[in-house]
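Heads up, one of the protein chains got dropped from this complex, but the rest are sitting where they should.
As written, the chains take the letters A and B, and residue 1 is the first residue of each chain.
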Amino acid sequence: MTHHVMGVDGSYPLLLVLWLLPLAGAILAWAFGPQLKTAAGWICSALVGISFICAVAMWGPGTQSVSGALGAHQALFSWLPGFDFGLLMDPLSLLWTLIITGVGFLIHLYSIGYMDGDRAFARFFAYMNFFVFAMLTLVLSDNFVGLLVGWGLVGLASYFLIGFWFFKPSAVAAARKAFVINVAGDVGIMFAIFMIVASVHSTAFGDAFAFAGSYNSGWLLAICVCLFIGAAAKSAQIPLHTWLPDAMEGPTPVSALIHAATMVTAGVYLVARCAPLWSQNHDAQMLVGTIGALTAIAGAILGCAQWDIKRILAYSTMSQIGYMIMGVGVGAYEGGVAHFFTHAFFKAQLFLGSGLIIHALNNEQDVRRMGGLMKKMPFAFIAMLTGVIAISGIPFLGAGFFSKDLVIQGALEHGHPYLYAVGIITAGITAYYMCRLLFVTFFGSYRGDVDPSELGIRHPELAGTPAHGADQAEAEHEGSGHGQAHHAPAWIMNVPVAILIVPTVLIGWLMFGGDNSPWAHFFAQQFPHPQLSPAPIGEGVTGLITFGAVLVGIAVAWWRYATASAQSRAVERLRGESIRMPGILTHAYYFDLALDLLFVRTSQLFGTIFGRFFDPQIIDGAVRESAFSAQWLGTLVRSFQTGLLRAYALLLVVGVAAFMIYYAVIAGGVHP
Amino acid sequence: MIELLLILVPVVIGAAMQFGRDDENEKWSRWTGALVAAVMFFLALASRGTEWSFRWLSRPFTSAFHFGPTAISYWIVLLLAVCTFSAILAVNQPRRRRFIGQLLMLEGTMMGLFLARDLLAFALFWDAMLLPVFFTLLGWGGHSGTAWRYFLYNFAGGLTLLLATAAFGMLYGSTDVIGRTDVHLVGAWVPWIFIGFSFAFLVKTPVWPLHTWMPITYSDTPSPMVAVVSAVQSKAGLYGFIAIAMATMPDYVKTYAPWLIVLGIVSLLYGAFIALTQNDAKRIVAYSSLSHLGLIVVAIASFNPIALQGAVLYIIAHGLFSAAIFLTLGYVESREETRSLVRLGGLGASNPRLAGALCIAALAALGLPGLAGFVGEIVILTGVFQAGLVWPAILALIPIVLASAYMLRLFQGIMNGPEVPDLPVRADLNWIEGLALAPLVIALVVLGVNPHALTTFNPSAYNATTVSQGASK
Partner (left out) sequence: MSQMMAVPVSYYVGLSAVIFFIGVAGVLVRRNPLIMLMSIELMFNAANLLFMAFARAWLHNAGHIFAFLVITVAAAEAAIGLAIVVTVFRSAKHVDVDDVALMKG
């Protein structure tokens, strides 16, 4: 079988450098953390920055196209025949690499300020750098096993960072939950790998895609579904999304980098990477597109019911990834990937902005206890405002508008009018809950000194306010140096946010111009472009309809939270809303409960039955029974052992006599 | 001659260490033991391709003291040397000199087992290697019933192994067959011989439902000893399946393969489910061993060359991570005087190095990509699926998810959470304890990134008849 390599084979030292530098940083910070102290943060940030520069320098090789081979390929080593490893840098992985290292660099810088004074400062940066390395492994691998290695390692980094404050039981449980659900996803990818190896005897993308047309459709559907199980777990798609809101237990920069900008979009990357497989199977496209749309709207609705600022953002992340998955699912790869690209900026921006607030308010995360922050924190307000504009999709003012329209229009072009409709409705809901977040947080007057019960906060631990171990977390986080309760964000936290404002507002213009946009050119050779019949509704009209939905969302939010009368009665309104919130929304459709009953409890039941009953009673019981029967046999034989010498002699004689009689009479004599 | 040294030196030194009065301050014994183990490692490294033979029976069948590593056992012998080295450094039991002597004798007898090229020698060392564990259980374990249970179960296996060996010799005329590719046993008696071998191998591995000696043995045996037992001794049965059963009677193995697959899958699931609910840290690892080794049984029974390569990888990987986990749990137990997850918690804050070691070992055990366990799992299952065993492959994926749950429960239950006030606070790992774990952890990472050295072993060269049939299926 010929070997199909994607990308131009060659030696690309820059590629190796940009891949391995974060690993070096992780090892350095991990091994010499106590010695490096705060220098660890600067070193790790610098290494990611250098990685970013290398990634930019790889632009040329990454986008080159020589006789059908797109990008750069560097062979590494081989486990055994069929399991060959290498790095592949093509436009798709280049895009991800730029985001991972670029946005990653900014978030690293921000973390130097955010994590300042934490006892495990160096350890934090070791994990962050390790995450960058793992994520680069994921997107740079030229084969499924390498991708799975990266896939598992980002899961590990995520586990470490969610459980970073490991003395908090809630953080520990959230970390474990995230890891186990992601392993369930890994298992899906593993099974897809089995099927691919069974058909093409190789794990390389090139081999798998070269024969995509030759698989039978059931087989291909099975491969796609299994791959998508992995994608769904990592990208928090229904029903494997329950870990993402809990993952907000991690420090805010972690939420920004891992649980918003990069790792959770790995599922989008996977589907986009396997575009040659998905394009061959309409059922798989339908399935993925539908789940994406479902997640988009379900996440958006849950976003309306949350009070924890990070949880609101978490559900919005889930919802936005739903958009991306819908885009790449239906075949609008450029659109899905574009939304990943803009989302990385504006969601990082939103998380970092919320981090500024949380940091300033001493780890307060409940928006009901905020309010009126516009005057106190104008910079945070501007940061959040640009983010909200971008995510809501207000035309031309934010990046999200362009990419979201690509996805929504793409769904229609690829023949999915229902998904198109869901996309538009979700855009309206998104605008509503993001503006709600903005208004409740920044408008009106400060409610931090109001008694929580008056705001309807009955169970602080359910509302997401740090409860268990919060005091210890506080002590850890503040360290010994800081005495004051509030401390203004250092410039180091503001600079990355300020830088991010630029792409959050402007980057969407790259996608402007239809087929002639820089975006379309960048991906011209990356994705399959089937011939499509023109959509019944043009791009401009779609934009207008979406804008209409967004305006409705904003208007409702304004009416409910931002009008003068609403602001004057804010405390009562919030209390009323908290109390009247339907249980199905506060419990996130009871998915946690269902998964717990279905899998966790069942497994524990099995374990208990096997361990407490089956092992000691049935199996050991059988062993005991055989021991008893041996004992009974022993008793029987023992009765012959009278101890009387003459009895033994008699037995001997009888035995000899019996033999003699047998041979003489029955056997008819001995014949030597 | 290297083989003779590998077997005799540890046994003789170990036996010599049993004499004399007890003296608690014998630091030299640890360093002597470690030195011997280190020398054994380098000797083992040099033993590749060497053989030594001395015929001692010509009737009723020919048999010889024939020793030399095979393509597979070379790696197991290296694993044994590494694990013994680590275990000896980790010994902190009372009567240290005698304990280390037992470890050395265990090393020597297991060297004999894995180096044996003759079935009779294999069977003799099979029984011999039970004795150091038995005496350790009597001398250092909690309950003498455990020792007897361990011994009776495994000795029963040894008995059927010996009978099967004798029958094999009578039938074939020679027992000097391990590592040969031209032996092909046929005849009406062969199924019985196969069953005799299998019983011994299945008890030793162990495989459900012959496993009930294992959890209590693993939890009662002191950690350094159980590290070696679970890492290497449990591989004797699996090695026997590959090197003896598959190599000399492939047709019969194939006939019984469905049963082996069923037993392997049941072990996989059963062990994983039980591990989820245990509270004794060592029992969790014991049941996880049942689960992991079931996977290797499935791999062997699948008759697929890729799965077999994966089996060898996983044999080594499981040895490394189970030794590392047991040694780390030993450190935890010696510090906190308990290994109950109900009592333990929050150690990570004051023992970051200990937490790091347990973390890496637990991650390798749950099959984290990038560590050795993952390589074995994915290669095995790829092969199993390729062999057409779709359902076993699917069922074998469930324990991977369960493993992540119970291994994290183990790790987090000990290291994470708030600090428990009534637990004694002890110092973190010292450099000797770290040195004990270092070779295991380094090997886990190196093999996890690139296990190429291990996969140069080619199962189809090992027995052409065995595997070509499997691959063409």
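Just so we're on the same page, a residue touches a chain if its C-beta (ideal position, glycine included) is under 8 Å from a C-beta of that chain, and two chains touch if they have at least 3 such contacts.
As the structure is a computational prediction, the values presented were derived from the model and not from experiment.
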Shown chains that the omitted chain touches within the full complex: A
Touch with the omitted chain, as defined above, among A:A31, A:L532, A:I618 or A:A649: A:A649
Sites on subunit A contacted by the missing partner chain, in the whole complex: 637-646, 649-650, 653
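In the analysis below, only the chains that are shown with their structure count from here on.
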Rounded Å distance between subunit A and subunit B, as computed from the means of their C-alpha atoms: 36
Touch list for subunit B against partner subunit A, complex: 209, 211-212, 215, 270, 273-278, 287, 306, 309, 346, 348-349, 363, 366, 368-370, 374-375, 378-379, 381-382, 385-386, 393-394, 397, 400-402, 404-405, 408-409, 412, 415-419, 450-452, 455
Complex contacts: residues of subunit A adjacent to subunit B: 77-80, 82-83, 145, 148-153, 156, 159, 163, 166-169, 172, 175-176, 179-180, 183-184, 186-187, 190-191, 193-195, 197-198, 469, 472, 603-604, 606-608, 610-612, 615, 619-620, 622-623
